[in-house]
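Just one protein chain is left out here, and the rest sit where they should.
Our next item is chain A:
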Amino acid sequence: MSLRIVVTVKYVPDATGDRHFADDLTVDRDDVDGLLSELDEYAVEQALQISENSDDDVEITVLTVGPEDAKDALRKALSMGADKAIHVEDDDLHGTDAMGTSLVLAKAIEKAGFDLVVSGMASTDGTAGIVPALVAERLGVPQVTLLSQVAVEGGAVTGRRDGDTASEQLQAALPAVVSVTDQSGEARYPSFKGIMAAKKKPVESWDLSDLGIEAEEVGLEGAWTTVEAAAERPARTAGTIVKDEGEGGKQLAEYLAGQKFI
């Protein structure tokens, strides 16, 4: 038996950097360093653990859609231990929304061949958390999402989903789409050996024509939503800051009462 896992990852602007928008109201990727979205590290980790716990022959492919620099995200995942990588890169992808991204991912996953797709719960830039569900809808396979625990055995995936009001145990037959939360398990650091090995691992490059996608289906033109305006939030007016000299709690209470919270 073999198990083919595709891990979808995203190259995102560093959240600790000064993120902003370009003139066309897409995310500016030129002026801020990018990296593998932290939440996707958990997806790579879970794929590696599934592989380590499996008697099957497991192959882990990392897949990303993004500009040239996005290769850095793939290299990081390869150095953690993934086997190979696919980079979907095309100038026409600039400005693609979540709908378009899910289309490209689904087509690429189908082309790569898969039994299991593993994603992070959300990207750390867009943060919507809808792409895994969209990919499942497009692929016509079960979604087993937002898992804090995940296991694959006997052709089925099981996991725990912690919701607002309840924790649920889920089960679905493969093939399926899984997304994992930051509670699924600390992601490993790449070892020196892993980093050296990653340099030799294959990275395939595909463009839209390889996936049979027309340019107008993606990009800013193909987006089904329009950002009409983006404005930097005005800096907060400096707040009142007091030093506690024994009455700090009472002073704070006075402030809260003045604001009608008490």
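The definition used in the following text is that a residue touches a chain if its C-beta (ideal position, glycine included) is under 8 Å from a C-beta of that chain, and two chains touch if they have at least 3 such contacts; residues count from 1.
Here is the rule we use: contacts and distances are computed from a predicted model.
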Exercise for the section: Assign the chain not included in the display its UniProt protein name, restricting the answer to "Electron transfer flavoprotein subunit alpha/FixB family protein", "Nitrate reductase gamma subunit", "Transporter, monovalent cation:proton antiporter-2 (CPA2) family" or "NADH-quinone oxidoreductase subunit I". Expected result: "Electron transfer flavoprotein subunit alpha/FixB family protein"
Problem - Residue among A:63, A:77 or A:98 touching the omitted chain - result: A:98
Problem - Interface with the undisplayed chain - residues on chain A - result: 15-16, 19-21, 25, 38-39, 97-99, 102, 121, 124-125, 127-130, 133-134, 136-138, 140-146, 148, 158, 161-173, 176, 181-183, 223-233, 236, 239-244, 246-253, 255-257, 259, 261-262
